[in-house]
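To keep things clear, I will list the structure first and then write my remarks on it.
One protein chain is absent from this view; the other protein chains keep their places.
Take a look at subunit A:
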Amino acid sequence: MRGAVSARVILLVLGLAWLGLLACSLTLGRYPISLSNLSAILLEPVMHTAAQGNDIEKTVVWTVRMPRILVASLAGGGLAVAGAVLQGVFRNPLVGPHIIGVSTGATVGGALSILLGWGAVGLLASAFGSGMLSLLLVYAVTRTLPRANTLGVVLAGVVLSGFFAALVSLIQYVADSEEKLPVIVYWLMGSFSTATYAKLTLLAGPTLAATALMLILAWRINILSLGDEEARALHVNTGHLRWMLLTAVAIVVSAQVAVSGSIGWVGLVIPHAARLLTGPDHRKLLPVSFMMGAVFMVCVDNVARSLTGSEIPLSILTAIIGAPVFLCLLRRSQSRGWSG
């Protein structure tokens, strides 16, 4: 019981931290907005009073920053949960959303849509579609293997990831070097600069539904983490459960890539940090991972949009922050022993 309470406390602290960060992020940026003006702008719809801030300040808060912060929160949270689930399913701390080939698969669709000029809707649809298609290919390849175990899934994911990366390189090679190539490269590095409420809706639907499914199945992931034989002894259909979870992960990752391009490290680093706080129980680990991912992603995006007048691609920042943090976490978890 004590563990459950502490998980609730952690979630409460993270929730409050996220709310504080939301307020802070809404004032932060190239366009200065005071806290008093911000509170007036936020309270205006509720209080039905004219806000102190001018129309441009309102636009910056409601149209530029708010959807961006919410998209960053959802994307970060979704990726962190996806990473935590994969690490549990494969019983391997070095596994992240990239390992099953979905994120690379989704980038193929996105890059192709930019190359062919399909517009914003086309980009979203093709990135999401190709991400899901890549999971289908992983499944098809795994079915052809003599022993369809977790190692087979990982190997199929790695092989297809390499193939998709080559396709992305081919798309970049044939892209117009002045007009389309920079757009593809920038999109591949990830950014929330295109965030809108429409994109928030498109991200929220699949992400929240898939995350809810993973949270519902959290206790089964605990069983899966024991190993296939133990899970079968407890009457869990491991193959069916594993693919259900992989589909949920693929939905989250594909939706994120479709909306904001490829963002690395979040799904690898955050579950480790969360595990240090909650232990290996996925019922606690997944919600804490979600909140930590949301907080982390908003912090990173604040740096990306505020440090210079130009947008810094997110993957650069997540790698710069993620790599050293991951090494530290790895050392700590190694000394404790990893159980997941």
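Here is the rule we use: a contact is a pair of C-beta atoms (placed from the backbone, for glycine too) under 8 Å apart; a residue touches a chain by one contact, two chains touch by 3 or more; residues count from 1.
By definition in this document, contacts and distances are computed from a predicted model.
Note on the omitted subunit: UniProt lists it as "ABC transporter substrate-binding protein", one of the names in "ABC transporter substrate-binding protein", "Phosphate-specific transport system accessory protein PhoU", "Aminotransferase" or "Aspartyl/glutamyl-tRNA(Asn/Gln) amidotransferase subunit C". When the missing chain is restored to the complex, the residue among A:Gly119, A:Gly162 or A:Gly205 that touches it is A:Gly119. The missing chain, though absent from the display, is touched by one residue of A:Val13, A:Ile56 or A:Leu136; that residue is A:Ile56.
The omitted chain makes contact with subunit A at the following residues, 29-32, 56, 59-60, 63-65, 117-120, 176-179, 182-183, 186, 191, 193-194, 196, 305, 308-311.
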